[in-house]
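Just dropping this structure here.
For this depiction, one protein chain was excluded, whereas all remaining protein chains were kept in their positions.
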Amino acid sequence: MSYLPYVIAAWIFLVGLYGLITSRHLVHLIICLSVIQSSTYVLLVAIGYRTGAAAPVFADIPPGTPAVDSVVQAVMLTDVVVEVTVVALLLAFAVQTHKRHGTVDPDQLRALRG
Amino acid sequence: MTALPPLPVAIPLAVAALLAGLNHFVKRRASSWIAIATTAINVWFCIQLLLQSIPNTIVYWFGGWQPRHGIALGISFVIDPIGAGLACIAGVLTLAALIFSSKYFDSVGTLFHVLMLVFLGAMCGFALTGDLFNLFVFFELMSAAAYALCGYKTEEPAPVQGALNFAVTNTVGCYFLLTGIGLVYARTGALNLAQIGRTLDQQPPGALVIVAFTFITCGFLVKTAATPFHFWLDDAHAVAPTPVCVLYSGIMVELGLYAVARVYWTVFSGCFSASTEALRGLFITIGTATALVGAGMCFGQRNLKRLLAFSTISHVGVMVIGFGLLTVNGLAGMAYYMLGHAGAKSGLFLCAGIVLHRCRSVDLFELKGRTARLPFTIAALICGAAALAGTPLSGVSLGDSMIHSAANRHAYGWITWISLASGVLTSAAIFRFAAYTFAGLGPDTPKSPEEPQKTEEHPETAPGDASTPAVMFVPAALLTFAGLFLAITPGLENVLVRAAQQFEDHSGYIRRVLDNVPAPMMAAPAIPHEEFAHGLLTLALAIGLSLLYLLWERGRHSLNAAAKAVQIIRRAHSGHVGDYVTWLTFGVAGFGLAALLLLR
Amino acid sequence: MKRKTRTRFFLVSASVLAAVFLLGVLGLPPLGHYRGPYGDVVNALTVPERHVTDAVTLVNFDVRGFDTLGEEYILFTSVMAVALLLRRQRDEPRRRHRDHAPGRKGVEASDAVRVVSLVLSGILVTFGIYVVTHGQLTPGGGFQGGVILATAPLLMYVAGEFENFRRAVPRQLVHIAEALGACGYGLIGLATMAAGGAFLQNTLPFGTTGSIVSGGTIPLIDLSVGLEVSGGLAVLLIVYMEETLEHKEE
Partner (left out) sequence: MLPLIQAMVLLFVAAGAAVVALTRDPVAQALVVSFYGLLLAILFFVFQAPDVSLSQIVIGAVALPLMILLALTKIKKQEHEKKD
């Protein structure tokens, strides 16, 4: 049971990949990408967790109380916000692709072969 | 402590934001000058850093957070000659690309300069940092700028699709990297490369460390475009504006390999020291596959930019072999090779840009005999191809022979043949392009169905000038020239060998960063020099092959028959992003399996 | 590859990858047994050395502030790129802004909806500013607050006041705010260097723990990030909305 979060992180990563490679719609494909990304969050939050410890905010608790890791949280929180803009960029690509090719099905995009 | 280290990153980024904010108040011309001036200053900073880092590695702690009791708190820049040198190359190539594009695009807006400056700042940060997560941040920043620049010509169908393939593949690579970083952090509780290395040295590597190594290395190998992670590269190159291709091929791809090497030597080399031999085999296998796939695909291309892209893949394969030998001389050879390749390949891409500007196309068959009015450009193209094949005195040739002599010591003598094949096929493809379009040698139209379909390549400029503007030709010629005669630089070889030694000094690096103990100066070992026969043979074979293809019909047919063998590989380059990610999954799984079997 | 081939090939590779992945994570310490040391060291110096109470903010804007600079620029670059990509289509004839999402009529918000939305957006803006400014004290900061601020235009849209909003806050201004935020971060770093410290060294007085100006440069960086994130996301939303709302005059 103690390994559940890690196993679930692996599961999310692979499910996202599966959705990505079988995708028939670019927007779907990009959402799958953000699912893969969420797997890294599950992994990171589990890594920094410490049983029984408090959140790393020392406003209501005295300094020195055992707290969970603050570094992974800092890393995640910026990443959450930043990645949404990267997703927005990818979506803009998808919109443009549709505009130019008239399709969002990766199977029908055939401009770049061989 | 010197104040110099943060500047190569901070200055371009700050200027980029300023330019973006003043988007509507700054004229195109002015913003072009600002970008060029900023880049020039950046190059100067990088050169200063390079000179300072040669006697001893520079360590700079951001925010003044020095390590306490051997625990790194803040983010560090750890600058050694190889990192600083790559930052210099990034600066010089950006400068060339900006100068080239000052007359190149008809509609180049301020945003192009903004993106180029961000790209430059990210590459410098990537080359200089000594922190694993910071490496990831700059990796992502570099990628974001690269995607944006790739899709810059949004009016045509191909760019968007190429940019999308590029972005999706590299983003998946990013997530593998981040997962790997998470695993390493869980094991060591550190993000500083030196500290991770020190912690890992204390215990034998378990499955966790091997899997983390797999994910981190594969994440960077996606950027390096090593087979089977390379599929995005030719799509991205085929669609990106030519000046941007210069940065992709000349430095971005190499930076991926640099990161693999950096992380291996600072973090993992200690705990994997017992299985160096196995790792060497693994990396050399990857390098060999990359070199051969790239070379095989290169010769079949008809779009000059795509052709050059596959040539990059092939040459990167040789660089992977150079690093993969995991010795000082191999790495020094790789650095030499990288330098020579950066010059020659950038020159070639700029020449391709000139051809596109003047002839409105880069398609082989469309251009038959039409480049006759561009004698200097074609001459530069031929010089660039010769430099890549390895004429004596070219950087590639000397780097190649350094790699060979290093390989011979470890019973990998056969890689001579790999680099021979890579050089012959890639240069022959360029020679063929030159002869066909300049002199009109060869058949009229493509008859064989094996030829890939024509890719759309729209001109990036207003039709126009009766002559090539100097701002376009001079950077192209200078870069080609640099690649062609790199080896006349006195003492460069010894400098690189010492730099490689500094780079691979695992414990010296850790002590320098965490304990502030300067690493002892080491005398550069003399390496036995190979003669230039190999390069000349490559060149002769390449010229022979291209002429054979163009002039001798039966030869061409037999070559086409041989090309059928490449057909399977070609079909894998389907332009389908799902395929690419599947190959990526396969690559990571294969690497992981091999690493687990070999390193336990 | 054909779909079937691809799926099969993927499933084979992925099962190997799953095995590799699982072998790796089983080597991790079990959940809840965080071993440090990085996080513990940082947590320990949050209050004593920087007089702030939120360790995550400390990491983001001070200890690993340089990372955040890079992250902020990723956001900046992506926003620039989206604006570039979607704005390209503006070469077509001038269009009027009108709600023309297919399959529904234009929004004619009732007065009640309008009032509620406007009040809500007021609350939202206040809350966003609160979250930004209290980053060093409580959970929150420039990133979260910035996102909250950026969603205010959304409620304006629900209120049917998007046109007015656009007029009140032209995109130009939002762009400049965004660039200012991005630039400000770098300038703070350079200023600390000019003051004789390292890049992004916290050289201002740290103030009293629990005060809104505690933490030296942290609140300043926090503000610039808030500006950048709210500006950036607002640009994204506005660009996407314009794209959606724009309708070519027939």
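Letters A, B and C mark the chains in the order given here, with residues in each chain numbered from 1 onward.
As a working rule, a residue touches a chain if its C-beta (ideal position, glycine included) is under 8 Å from a C-beta of that chain, and two chains touch if they have at least 3 such contacts.
Only a predicted model underlies this, so the values are computations on that prediction, with no experimental measurement involved.
Asks: Which chains here touch the chain that is missing from view?
Replies: Spelled out, the missing chain touches these shown chains: A, C.
Asks: Please pick, from C:77, C:144, C:192 or C:224, the residue that touches the omitted chain in the full complex.
Replies: C:144
Asks: Applying the definition given at the start, please give the residues of subunit C touching the unseen chain.
Replies: Residues 31-32, 54, 56-57, 100-102, 131, 139-141, 143-144, 147-148, 150-151, 154, 233, 236-237, 240-241, 243-244, 248 of subunit C touch the chain that is not shown.
Asks: With the missing chain put back, which residues of subunit A would touch it? List them for me.
Replies: Residues of subunit A in touch with the missing chain: 1-2, 4-5, 8, 11-12, 15-16, 18-20, 24-25, 27-28, 31-32, 34-35, 38-39, 41-42, 45-46, 48-49, 53-57, 67-68, 73-74, 76-77, 80-81, 84, 87-88, 91-92, 94-95, 98-99, 102, 104.
Throughout what follows, only the chains that are shown with their structure count from here on.
Asks: If you average the Cα atoms of subunit B and of subunit C to get two centres, how far apart are those centres in Å?
Replies: That pair's centroid distance is 32 Å.
Asks: Would you kindly tell me how far, in whole Å, the mean C-alpha position of subunit C lies from that of subunit A?
Replies: Averaging C-alpha atoms per chain gives centres 15 Å apart.
Asks: If you average the CA atoms of subunit A and of subunit B, how far apart do the two points sit, in angstrom?
Replies: Going by mean C-alpha positions, subunit A sits 28 Å from subunit B.
Asks: Mind pulling the subunit B residues that touch 2 or more other chains?
Replies: 133, 140, 144, 147-148, 151, 154, 183, 185-186, 191, 574, 576, 578-579, 582, 585
Asks: Touching at least two other chains at once: which residues of subunit C meet that condition?
Replies: In subunit C, residues 6, 10, 14, 17, 21, 25-26, 28, 34, 36, 38-39, 42, 64, 67, 71, 74, 78, 81, 85 touch at least two other chains, as defined above.
Asks: Considering only the defined contacts, which subunit B positions touch subunit C in the complex?
Replies: 1, 3, 5-6, 10, 13-14, 16-18, 20-24, 60-65, 68, 71, 73-75, 109, 111, 114-115, 118, 121-122, 125, 131, 133-134, 137-138, 140-141, 144-145, 147-148, 151-152, 154-155, 183, 185-187, 189-191, 206-212, 214-215, 572, 574, 576, 578-579, 582, 585-586, 588-590, 592-593, 596
Asks: Along subunit C, where are the residues that touch subunit A in the complex?
Replies: 3, 6-7, 10-11, 14, 17-18, 21-22, 25-26, 28, 30-34, 36, 38-40, 42-44, 46-48, 53-60, 64, 67-68, 71-72, 74-75, 78-79, 81-82, 85-86, 89, 137-139, 143-144, 146-147, 210, 229, 232-233, 236, 240, 243
Asks: Touching residues of subunit A toward subunit C in the complex: what are they?
Replies: 2-7, 9-10, 13-14, 17-18, 21-22, 43, 46-53, 55-59, 63-64, 67-75, 77-82, 84-86, 88-89, 92-93, 95-96, 99, 107
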